[in-house]
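Note that this complex is displayed minus one protein chain, with the remaining chains in position.
The first chain written gets the first letter, and so on, giving A and B; residue counts start at 1 in each chain.
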Amino acid sequence: MSVQHFIPQTYTPQAFHRQAHEALDDPQIRANFRRAMDGLITKRRDVFSDWDLEALRELGANIRLRALAKLPDLLEQLEANCQANGIRVHWAENGEAACRIIRELCEARGAKSVIKGKSMVSEEMHLNAHLEEAGIEALESDLGEYLVQLNEQTPSHIIMPAIHLNTDEISEILHDKTGTERTRDVDYMTAAARAQLRERFMAADVGISGVNFAVAETGTLCLVENEGNGRMTTTVPPVHIAVTGIEKVVEHLRDVPPLYALLTRSATGQHVTTYFNMISSPRKPGEHDGPEEVHLVLVDNGRSGIYQDNELLDTLRCIRCGACMNHCPVYTRVGGHTYGTTYPGPIGKILMPHMLGLEATKDLPTASSLCGACGEVCPVKIPIPDLLVRLRKESVGEGRGNVPGAGVKRSRKELLAWKGWQWLATHPAAWRGSTVIAGKLRALTPAKLGPWTEYRTAPKPAKVSLHALVKAHREELAGEGRS
Amino acid sequence: MSVKLYPPKPEKVYFFGTCLIDMFYPQAGLDGIRLLEREGIEVVFPDDQTCCGQAAYTSGYHDEARAVAAAQLDLFPDSWPIIVPSGSCGGMMRTHYPQLFAGTPREAQARDIAERIYELTEFLVHVCHVKFADKGEPQKVAMHTSCSARREMGLAETGPALLAQLGQVELVEQVRAAECCGFGGTFAVRHPEISAAMVEDKTQAIEAAGAEHFVTSDCGCLMNIAGRFEHQKKAVRGEHIASYLWRRTS
């Protein structure tokens, strides 16, 4: 089997083209993603078959829109209710500030060992590396995250972090890093990881988790999971720190069931996950388990910037289900690492430019055929293709200029080409003349047209344009009319 | 996708041929016109039409796209339907013209045009209620519905519905029929390798379905998929659905 995946590699959005090239050339990666995405697409379709999906999506979009419309008020309400319940709330303008807050909370408890439940926000702010630097070991406990961490990689999918790895590769990683037997027995590997991680749950000083929905009305943190590691993380250690983006708040508790229904079905095609864990306070007097301290860290990290603009705002509706990547023909072929960003796939393409700037991410918004599959399946109806077009517009400097790095792709040469096209397409006589010339010169069409003709034959202009064909056709009809 | 209410069959329609058809596939445009004329409809082809502006629009060059789109807006002064033999240009005009002109003095005009846009197969099915008599030889055919037709215009069914009327044609379904062929306008140029991987899968799927021929209602997809088949020297050939329908029924 191939060992190349075990070489730690740093992926960057700047190297998108090279990384895409490497992924496309890697049959293992291609096969792993294709198989996984095909399965997820089928499961999602089946699980929604007995639902009024459109009505549910409409409600989901509406709930998220309402939460965003009231966002500052809801954040204050969430904070007040959490604090009334005994949950301490912290605010961070960016990832670095959030890391600092979490590190200080750990240090205040003298924590050396942290166990983590799945949290994409913590990936976004590189929390593990930050804690390691401070001498605090942060261990991922979601099986996929654990495998990826053992392999010194980052997740390649927001819901299924190790989807790029197949059974043999995982067996090799576990053998290499933890000394288990080489095997294709998934139950054996799962049991081995269970045993390894149970020790760590017992020993951990702090548990860190993400949040799927934060309910303002009740001060409740909702966590969605199948494995039970999230419940372990939020129940066994004496301290629980939940970290979340500020957009994850919802207004009412009754807003949760529709979003939960959309999330699990869209993500993995499940009716429901094994656990839905709703946390509203630390351990109360008389209770025998659960953490003594619960903290909620609210992270902005670019979100309040996205919030300013009526069109870009839709980006913040996302509930992180991953359906857009499961259905994306580009993601399916290049995999998650190629994007070089925390969030890959369509949602990454519309989110990461705000976090990293368009200079670093300029190849992401263009890496889409705008096929619309992402927007079609999005449970909260984010118009992802429109947002991709908006970011392209910002890149070439024809937008509002309110995205970091706007105008980075402004190029005189390209603008001139489009201006030339504009002139021709607004001068009909010249346009018709050009099609005549193209028809006459068709024999001279080069057989090689850059990358297009590496894979396809070159299109040849027709001898006679449609304009000319229609003219002849009209004359023919007129002739018939006369006779 | 809201349910569109279709009007009764009109006496006259406008025909917007699209730039790709004008320059590369004019026969498809003429065949589309003939299909409409055979239904007793007079087809008006405004001579000053050029391009809907989609490529500039999706590339982010909205000022340039708007200028070109503006030149098209004036070509359809009467209230007849406007028939477009392409899901992507039709989608551009129906969905994005109103966005492009939002807040400008021409917004109302753009909305009026948008509401009159019909993709050709949509119009043949839902307005003309065409009935075809197939005169061709038996053939296995695959249909590739463009992503714009399928998702932006909600027209996954109209192309196959027309082919289903051809008695000698067996419509075969390729795996992942709804997946993009990888054209995507400038996408194929900016990300050629990813696009190539996509069209490779599409041609394999069409071939594996046993198709002897494929049709599509979008010339971008046609250029891409047929170009790939030709490059590989495969026997499968493709054409615009308008040409296929005309050829087999005239």
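Definition applied: a contact is a pair of C-beta atoms (placed from the backbone, for glycine too) under 8 Å apart; a residue touches a chain by one contact, two chains touch by 3 or more.
Rule of thumb we're sticking to: contacts and distances are computed from a predicted model.
Visitor: UniProt protein name for the omitted subunit, picking from "LUD domain-containing protein", "Sugar ABC transporter permease", "Electron transfer flavoprotein subunit alpha/FixB family protein" or "NADH dehydrogenase subunit"?
Guide: Of the names offered in "LUD domain-containing protein", "Sugar ABC transporter permease", "Electron transfer flavoprotein subunit alpha/FixB family protein" or "NADH dehydrogenase subunit", the absent chain's UniProt record gives "LUD domain-containing protein".
Visitor: Where does the absent chain make contact, in terms of the chains shown?
Guide: A
Visitor: Pick from A:141, A:209, A:315 or A:435: which residue touches the chain that isn't shown?
Guide: Among A:141, A:209, A:315 or A:435, only A:141 touches the chain that is not shown.
Visitor: Out of A:161, A:207, A:322 or A:372, which residue would touch the omitted chain in the full complex?
Guide: Counting the whole complex, the residue in contact with the absent chain is A:161.
Visitor: For the chain that's not shown, point to the residue among A:18, A:45, A:182 or A:198 touching it.
Guide: Missing-chain contact among the listed residues: A:198.
Visitor: Out of A:257, A:433 or A:450, which residue would touch the omitted chain in the full complex?
Guide: Of all options in A:257, A:433 or A:450, contact with the hidden chain holds for A:257.
Visitor: For the chain that's not shown, point to the residue among A:26, A:217, A:359 or A:414 touching it.
Guide: The one listed residue touching the chain not shown is A:217.
Visitor: Please pick, from A:72, A:135 or A:433, the residue that touches the omitted chain in the full complex.
Guide: Result: among the candidates, A:72 touches the missing chain.
Visitor: Considering the whole complex rather than only what is displayed, give the residues of subunit A touching the chain that is not shown.
Guide: 32, 35-36, 39, 51-52, 55-56, 59, 62-63, 65-66, 68-72, 75-76, 91-93, 97, 141-144, 147, 160-163, 165-167, 170, 186-187, 189-191, 193-194, 197-198, 201-202, 217-220, 226-229, 231-232, 235-236, 238, 246, 252-258, 260-261, 268, 270-284, 286-290, 298, 300, 304-305, 307-310, 313, 402
One rule holds in what follows: only the chains that are shown with their structure count from here on.
Visitor: What whole-number Å value describes the gap between the mean CA coordinates of subunit A and subunit B?
Guide: 32
Visitor: Applying the document's contact rule, which stretches of subunit B touch subunit A when the two form their complex?
Guide: Those in contact with subunit A are residues 17, 19, 21-27, 29-30, 33, 45, 47-51, 53, 56-64, 67-68, 70-71, 99, 147-148, 150-152, 176, 178-180, 182-200, 223-224, 227-228, 230-231.
Visitor: Mind listing the subunit A positions that touch subunit B in their complex?
Guide: 17, 20-21, 24, 38, 329-330, 333-334, 366-373, 375-376, 386, 389, 391-396, 398-399, 409, 415, 418-419, 421-422, 424-426, 428, 431-432, 435, 438, 450-462, 464-470, 473-474
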